[in-house]
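To start, I am sharing the structure in question, which I have written as structure tokens.
Missing here: one protein chain of the complex. Every other protein chain is in place.
Moving on to subunit A:
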Amino acid sequence: MTGHRSIRLVYENCTSCMICVRECPAWCIALSSHSEPIPGSPPGPRQRTHNILDAFSIDWSLCLYCGICVEECPFDALAWSDELPAPAASASGLVEELT
């Protein structure tokens, strides 16, 4: 059984669609991405691109553990985890970069 102690990122599934960031009621998720041409796609002015996730962080000092991001993610890139977030001496230390 999976615990509800923190939320983990399944990097391969994330498409940087921003849905979790926008749905989060506590504004605790930050995501940064850029788009790159799909390798092997025909070049041209309208070459197909895909988004590459650069950074994904959750601020555990703000997170409500409501699970809305886990529910909303259309690609199952967020999941509940059994591991507690690492303790920190200050609120700013609770921002965790997920990989």
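Basically, contacts are C-beta pairs under 8 Å (C-beta built on N, C-alpha and C of every residue); 3 or more make two chains touch, one makes a residue touch a chain; residues count from 1.
The working rule: contacts and distances are computed from a predicted model.
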{"item": "Protein that the absent chain corresponds to, by UniProt name, given \"NADH-quinone oxidoreductase subunit C\", \"Carbohydrate ABC transporter membrane protein 1, CUT1 family\", \"Simple sugar transport system permease protein\" or \"(2Fe-2S)-binding protein\"", "value": "\"NADH-quinone oxidoreductase subunit C\""}
{"item": "Among A:54, A:76 or A:97, the residue in touch with the chain that has been omitted", "value": "A:54"}
{"item": "Contacting the left-out chain in the complete assembly, out of A:31, A:73 or A:94", "value": "A:31"}
{"item": "Touch list for subunit A against the chain that is not drawn", "value": "15-18, 21-22, 24, 27, 29-35, 49, 51, 54"}
